[in-house]
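Attaching a single structure in structure tokens format; questions to follow.
A single protein chain has been removed from this complex, and every other one stays in its place.
Just so it is clear, A and B label the chains in written order, and each chain counts residues from 1 on its own.
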Amino acid sequence: MIGTGLLKGLAVTARNFLGSFHDPRRFVTTQYPEERTVLPEAYRNFPFLVSESADDPMGTLRCVACQICEKECPPQCILIEKSADKKPDANGKMQIYPAVFAIDTSVCMSCQICVEVCPFDAIKMDQVFELATTNRFGGLLLDREALAKPDSYFHRIHPTEAAEVEARLAAGRKAAQDKARAAAAPKAAPAASAPSVQPPAAPVAEAPPPPGTAA
Amino acid sequence: MSAADPSLLASAPGPQIRAVRDEFHGDLLEVSMGPHHPSTHGVFRMMATLDGETVVKLKPVFGYLHRNHEKIGENTTYLGSMPYTDRLDYFCAMTNNWAYALAVERLAGQAVPERAEYLRVILAELTRLLNHTCLAGFLLQDCGASGTPLMYAFREREKILDLFESLSGSRMMCNYQRFGGCRVDPPPGWLEAAGRLVGGYGGFLDEYEALLTGNEILMARTQGIGRLAAPLAISAGVTGPMLRASGVDYDLRKVDGYGFYPRFAFRVPLGAHGDTYDRYMIRMLEMRESIRILEPALRDLPAGPIIDPKARLRGFRAKPGEAYGRIEGPKGEIGFYLISTGGPNPYRYRVRPPSFVNLTILEDLCLGHSIADAVVILGSIDIVLGEVDR
Partner (left out) sequence: METVEQIRDRLLARFPGAAVTVVPNPGPAAQHSLLLGAERAREIAEFLRDDPVLQLDYCSNVTGVDWPGHLEVVYHLYSMARKHGPVILRLRTANRSDQVTLPSLTPVWRAAEFQEREVFDLFGVVFAGHPDLRRILMWDGFQDHPMRKDYVEPDDYEWEPTAHGDVLAKAKRHAAAAGSAPAAGEAGA
């Protein structure tokens, strides 16, 4: 009979319409901004700079102004100017820091390549998307102060990734400390071998690290 | 030089104008279905010359979304071009990424681990599901079913986009493939969620087909409209579901056997009439076949590295040479042609867009039909202007 296809279709529409009053599968609208969807951990929007501590964000930036992200950024939205002086980083090494670090979020396409190429885990992807501003020419330009957020924030928004970064950085710090200790030990050994009956000096690289040093 | 077959040059300017019927003393009306139009699938313009309501000449005009993608590709590193490929066919970012990664891997001789190949197949088939679902929705929108099938399609597409978001960080601009594998491993729970989605998709398709496939209005509006004969389709370089709806058995997943597609048993549906209804049905059938690929792929995903350990991220260079890599995207054959002269940027970076080439026969299909049918025919070609214009 002609019209059976239409009737079947109307049955589907009716099922969806009536179902939308009680079945969450059929009514899928989120009433933003009163309700918010839970974003997955991997969600990324614009980047932010990681500071080790929240008390001194500018002083504890992990970024050493190597400018790799600036070169690799496809739309070239990052501007970095190196500082003239140096500051100690988390490992105690003197590093330059960025005097200017600006990202133009009207150009940034959130592709995450800057995060992938950063050798220092200094730039990570943020999840804030409510960045609308009324100033068209400068309001979307985020400078160092606006970009820097503490490491605790990074742990909160990307817990899995932050745990992995933390483990890697801790391993790096431990390796640096072991190397420093191994380099310092030969200086102590010649002083210890005085001309008296003494057992020969133990091999210098053998000193085991005391537990709990890596922190 | 031998004479060219005139039927293949139907779009040449010339004596296309039929004699206007004297009894009405009418003129031909030139209508510009302009770039701002809800049914042109983007900023696309059709200069249609109408005799009453019948199309006698139709010239597509595009370039409104031309963003210089190929020249940007020449001035950007290989890695830096990957996010731009997301934006070509913006519905199908995962397959664009894969086509580009495949071309670069062919150019550089880069191997890809098993787990990454399986993931690529899974994501490409999920993309095919969302593209074909959306196409059915858009086609019905063009027919005038204002919103219902489209919104049901978008409701299911949202579930797939949620999967993409939890995997790659972004719903559409995924930037997920890398040269030598994929960027990041699926987070815990992702595979189960994907399995649940694929398990429930058959039920959604049953409901969607109950709504649409037997619908008399859809059949009246699409059957017999825009017939594409197989010889013209082959000569015009049409690929994808549009070609298979005309009965030509050419699916790159079977022909080239790229990735690990040869491991999966799936059929290639072929159409008998080549009209709009066949193009719609082919896509529904292809979705069912995609589910038959996804279920074993998700079940048998091997453990292992997600990217080849020897792959370089920064400073990727390819030896001088060239390569053309292509995959069966949801819209047709998407290919990338790269010429390398050894530097960090490609010397020539070319995208072979399926929608662009499929538009060659738009005029041929629309001649003789009414202007309303031209909208439906354009809908069934499945174009995305991001790809047509690059």
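Note that contacts are C-beta pairs under 8 Å (C-beta built on N, C-alpha and C of every residue); 3 or more make two chains touch, one makes a residue touch a chain.
Note that the structure is a prediction, hence the values are computed from the model and not measured.
Of the chains on view, those touched by the hidden chain across the whole complex are A, B. When the missing chain is restored to the complex, the residue among B:Met242, B:Ala318 or B:Ile383 that touches it is B:Ala318. Here one chain is not drawn; of B:Arg128, B:Lys159, B:Arg227 or B:Arg326, the residue touching it is B:Arg326. Contact with the undisplayed chain is limited, among A:Cys69, A:Ile103 or A:Val117, to A:Ile103. Summary of contacts with the chain left out: across A:Val12, A:Ala42, A:Val64 or A:Ile78, the touching residue is A:Ile78.
Seen from chain A, the chain kept out of the figure touches residues 70, 76-79, 81, 100, 102-104, 107, 135, 137-141, 143.
In the full complex, chain B contacts the hidden chain through residues 1-2, 4-5, 8-9, 11-13, 62-63, 66, 68, 70-71, 106-109, 232, 234-239, 248, 250, 255, 318-324, 326, 333, 335, 337, 339-340, 347-348, 350, 352, 356-357, 359-361, 389.
Basically, only the chains that are shown with their structure count from here on.
For this pair, chain A with chain B, the centres built from the Cα atoms lie 35 Å apart. Residues 2-6, 8-9, 11-13, 15-16, 28, 39-44, 68, 72-74, 109-113, 116-117, 125, 160 of chain A are the ones that touch chain B when the two sit in their complex.
Of all the residues in chain B, the ones that touch chain A in their complex are 76-77, 79-84, 148, 152, 155, 158, 162, 165-170, 173, 175, 183-184, 187, 207, 210-219, 313-314.
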